[in-house]
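Take a look at the following structure, please.
Omission of a single protein chain aside, the complex is shown with its protein chains in their original locations.
Moving on to chain A:
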Amino acid sequence: MSVTKKTGGKAFEILQNLPRITLANLRPEPGSKQLRRGRGQHGGNRSGRGHKGERQRGNRPRLGFVGGSTPFYLAIPKYTYNEGHSRRPQYQPLTLKRLQYLIDLGRLDTTQPIDLTQLVNARGVTVQPLKRDYGVQLVDEGSDIFAAKINIEVQRASEGAIAAIERNGGVITTSYYDPISLGILIKPVPFFLRGQPIPRRMLPGEDMVPYYSDAENRGYLADLDKIQQARIALALKYGYALPNISKDELYHMLSMRKDVRQIFFGLAPGWLVNMHEKKILKPTDEKLLKYYNS
């Protein structure tokens, strides 16, 4: 751009000729204040409350009451497909398009394994464990533009997304985090400041074990051989040549995987992190070691 823009613009130049801005000169933006004084303060006379009755006296019945007949929310029958809808696990979707965007902007480091912590630090996703979020799911919108070799760990992934990542020579794993571990994973620093030892990650419940034991979903509980077979099968299905990762220079990073009970890379359950003195305390008692290593 050849013309340099003055940030202040014309207003800056006009200000040079105006009186000094002091405490006496300031006034609010016209229309921002709604102050009225006197009898018109609350709308005047009946103040918008109507005439007599429950309306004016503030005694109206509860929300949903329709005067005595069966209200709408009771008249409609329940059905089993809605049962426990508010307790179902939810997964925040992450498109491959957004993932590529974050990698291109440099917010995600492809030379390190990509974890939910890294995604949250890059402000790529917002996960709310208190709203029944159990993690992040990879969605295959943008699989045609995706071109990055990464080691990514999510909680759910669609087949197309798995294919897109493996086509570019990356590694994808799906793993389970129980809500407490998820809360710790998202915000590690407030957890470390609490002064509690890192807990063990819980195993999935019986309805989720088949999902995470399946090699098709690249579950973390599945056999590594079956995962290799599933990779080959998926490459045949989607019609791309499966690149050989073992000859890659970043093979060590791509093959990094967390232990079943581990929450953070490099930190085992039972350890206590002291942020202020920058020390890690490990348990020495036999029973504790036995518990944390089981």
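Here, a residue touches a chain if its C-beta (ideal position, glycine included) is under 8 Å from a C-beta of that chain, and two chains touch if they have at least 3 such contacts; residues count from 1.
Methods note: contacts and distances are computed from a predicted model.
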Identity of the absent chain, which is to be given by its UniProt protein name, from "Bms1-type G domain-containing protein", "Large ribosomal subunit protein uL4m", "Myotubularin related protein 8" or "Replication protein A3": "Large ribosomal subunit protein uL4m"
Of A:16, A:82 or A:294, the residue in touch with the unshown chain: A:16
Contact footprint on chain A, counting only the chain that is left out: 1, 3-9, 11-12, 15-29, 32, 120-121, 123, 186-187, 189-190, 193, 275
